[in-house]
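Have a look at the structure below, then the notes.
Here the complex is missing a single protein chain, while all its other protein chains stay put.
Chain nomenclature is as follows: A, B and C, assigned in order of appearance, with residue numbering initiated at 1 for each chain independently.
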Amino acid sequence: MTELIVQQNWFVWMTLLPLGAAVATFLAPGQARWIGLTTALFLPFCALAAIAATVFSTAQPLTVGNWPTPLGIELRTDGLALVMLAVTALVGFIISCYALGYFPPRQHHLSRTHYFWPLWLFLWGGCNALFVSGDLFNLYVTLELVSLASVALIALEGGKAALAAALRYLFIGLLGSLAYLLGVGILYATYATLDITLLGEIISDSRLNHAAMSLMIAGLVLKSALFPLHFWLPQAHTMAPAPVSAVLSALVVKAAYVVLLRLWFEVFPALDTLAIGHLLGLLGCVAIIWGSLMALRQERLKLLIAYSTIAQIGYLFLVFPLARGEAMAGAWVGGVLLMMTHACGKAAMFLMAGTIHHTAGSDRISRLAGAGGPIGVQVVVFTLAAATIIGLPPSGGFFAKWLFINAALATGQWWYIAIILSGTLLAAAYIARVLGWAFLDVKRSSYPVIPWVMKWPPLALSVIALVFGLIAYAPVQIALIGAPVSVPLLVEFGP
Amino acid sequence: MNTVSLYAGSGIILFSLGLHALLIRRHLLRKILAANIMGSGVFMVFIAMGARGESGVADPVPQAMVLTGIVVSLCFTAVAIVLAVRINKLTGCTTLAVDEESSID
Amino acid sequence: MIELYISLALILLLTIAIGLVRVLRGPTATDRMLAAQLFGTTAVAILLLLGQAGGNTAIWDVALIFALLAAVAAVTFVRRKDIDTTTET
Partner (left out) sequence: MEPALIFDLVLLLILIGLAWLLLASTDLFRAVVLFIAFGLLLALAWVRLGAPDVALAEAAIGAGITGALLLVGLGRLGSTERCRFSRAPLTFLQRLSAPVLVGVMIPSISLILLLEVHQLAGTTPGRQGLINAFLDVSGSGHGVTAVLLNFRAWDTLLEKGVLLLALITIWSLDQARPLFHQEDISPQLMGLARLLLPLVIVVAGFVLWQGDQAPGGAFQSGALLSAGILLAILVGYSLPQRWQGLSLRLLLAIGFGVFLLIAAATLLYSGYPLQYPEHLAGSLILLIELVATASIAALLAAAVVGGHPPDDLSTPAAKAPSTSGRR
């Protein structure tokens, strides 16, 4: 029995289970909440088991159907896949709990409750399939699964703005994935294989490969909303219901970014990518400044968080110019760490914004005046989550930025340090603005009671995001299993 | 000038035509058509590349991938049409021009 | 012989190109739809010729499906006229 459990390929189950649960919730809409919650409870354990299997018994990547790789599709258990599976499981579990309270069983919009669960479980399964996929065409299919599920979830709110945002997101997703697919076609035409490992070994620095790479990167950059291709994000992320906003900002944007990381470090390391790296870095810098400034100007909490996401995506793209030479491992780890900590922090912020909206009746920041008293818990939780976005010391965000700064010093690109620091200051400014309103000394009437699942799960998530820096050693070690960065990690951990 | 490069080149032209129209056209149905043309262009590149090699024996892998791709793009088309109809019902518009401020609250 | 089949197919293809004029000029929706239906019939003929030329009988199945499904688009067209009053943007 124990052998059966130990030898299971848990990372494959993490794709099959949510998809199966999605079918079950479609068939039995009445039981959707319980099916969804059970799956959400089970998946973090699957993630732990998958990590344990890889760490202790050196589980190998496997191919679907056990066919050799140019023929079959490889599913990978490297560090990147494992940490993303784990973070998704954690964030997904919290979001599922929150959704129980957010979509109560009996309300006017009966269909919203019915359709949230199958769509969300499809999205979850699609994300997990994407993280473990080692095949470029399979990545296309998983990207489409994720993006169609996101479209549906955005549209769930049902208003005209939400529908317009959903349709715009659909077109953006289609455009991005078709550009990606054209690149895949060119690569297959040249090498007759789509396996990431095999391609990484045989790919050469030719003009055609550069064209394929540019197409694929352009498509993914559009999907991950890097400045100036971010125009669709604020609408899409704010029009959706709160749990959906959290999912989109925390997970969906990262999905495209994970594919980008795999392409950059595993498929195209042989190509001369200096110029594209600098271009992406430059756009990342502009995104940091622009996103933060826009966040500072917003009147609504959710829009503020969405623009903050744009700024944080900018940080993620600093990996590409910084990951060179001896700074390679540092920058790569910084990117992965930022992705994880941003997933936790941003999910907590969006969930809290949903709760604040629920209690204060509006998410206009000015309506928060004096809210610090009655809904102090929510505001404090929001602040805790924001600490990692700003990058305050014990948080994971701090260590990610620390690693970036180290990498910038090691590669002599000091201007990135200036951008990172000013981004931090701006982030502190826009968070402080929210707090300033919340703790104004204004007497407010009573607020409605909110269910506990909408209060405490986000708190847990923000605390995790906040102390992530203290426990960062373990996730970083896991992430480095089979990592594409061969250079040993040079920077010191710890303050 | 041979058959394969003729078809692959045409595929890329179709892709560009669709891309262009997807970006500049405003009517939703026209955007949907444009995305479909784009997809057909990509599929044509795939199939043309699969048709190389010894005469008559086409590579089944690109064909299988294109079949998958056709299904996926059909799904997107169907969803996009229903979304467009729904938007039209709510706003009376057939375009996506909802600016940020008016959509709030 | 193969050359002959292909040449015949080419001529049929050219008739499609000419038929496009009717789709483009209309003037009524029915004109356009009927022209498209005509393309379907011509495509069946072209497919049969191509199948004969290449010796690949699988191509005839494609022709078979075209012949069968031509009705669906036509029936949709006829039926949709009942509910809709506007075709123009």
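Assume a contact is a pair of C-beta atoms (placed from the backbone, for glycine too) under 8 Å apart; a residue touches a chain by one contact, two chains touch by 3 or more.
Being a predicted model, the structure only gives us computed values, none of them experimental.
Visitor: Can you list the shown chains that the hidden chain touches?
Guide: A, B, C
Visitor: May I ask you to list the residues on chain A that touch the chain which is not drawn?
Guide: 7-9, 12-13, 16, 19-20, 22-23, 26-27, 62-67, 70-73, 75, 110-111, 114-115, 118-119, 122, 125-126, 129, 137-138, 141-142, 144-145, 148-149, 151-152, 155-156, 163, 179, 182, 186, 189-192, 207-208, 211, 214-215, 218, 228-229, 231
Visitor: Contacts of chain C with the missing chain: which residues?
Guide: Touching the chain left out of view, chain C contributes residues 3, 6-7, 9-10, 13-14, 16-17, 20, 23-24, 26, 29, 32-33, 35-36, 39-40, 43, 46-47, 50, 56, 58-59, 61-62, 64-66, 68-73, 75-80, 82-84, 86-89.
Visitor: Considering the whole complex, not just the chains shown, which residues of chain B touch the missing one?
Guide: Against the missing chain, chain B presents residues 1-10, 12-21, 23-30, 32-34, 36-37, 40, 43-44, 47-54, 56-68, 70-72, 74-79, 81-86, 88-89, 91-95, 97-100, 102.
Everything below uses one rule, namely that only the chains that are shown with their structure count from here on.
Visitor: I'd like the Å distance between the centres of chain A and chain B, where a centre is the mean of that chain's Cα atoms.
Guide: Averaging C-alpha atoms per chain gives centres 27 Å apart.
Visitor: For chain A versus chain C, what separation do you get between their C-alpha means, in angstrom?
Guide: Those two chain centres are 47 Å apart.
Visitor: Touching residues of chain A toward chain B in the complex: what are they?
Guide: Within the complex, chain A touches chain B at residues 137, 140-141, 144, 148, 151-152, 155, 159-161, 163-164, 166-168, 170-171, 174-175, 178, 181-182, 185-186, 188-189, 192, 234-235, 239, 300.
Visitor: Given the complex with chain A, which residues does chain B contribute to the contact?
Guide: 12, 15, 19, 22, 28, 31, 35, 38-39, 41-42, 45-46, 49, 59, 61-62, 65, 68-69, 72-73, 75-76, 79-80, 83-84, 86-87, 90-91, 96, 98, 100, 103-104
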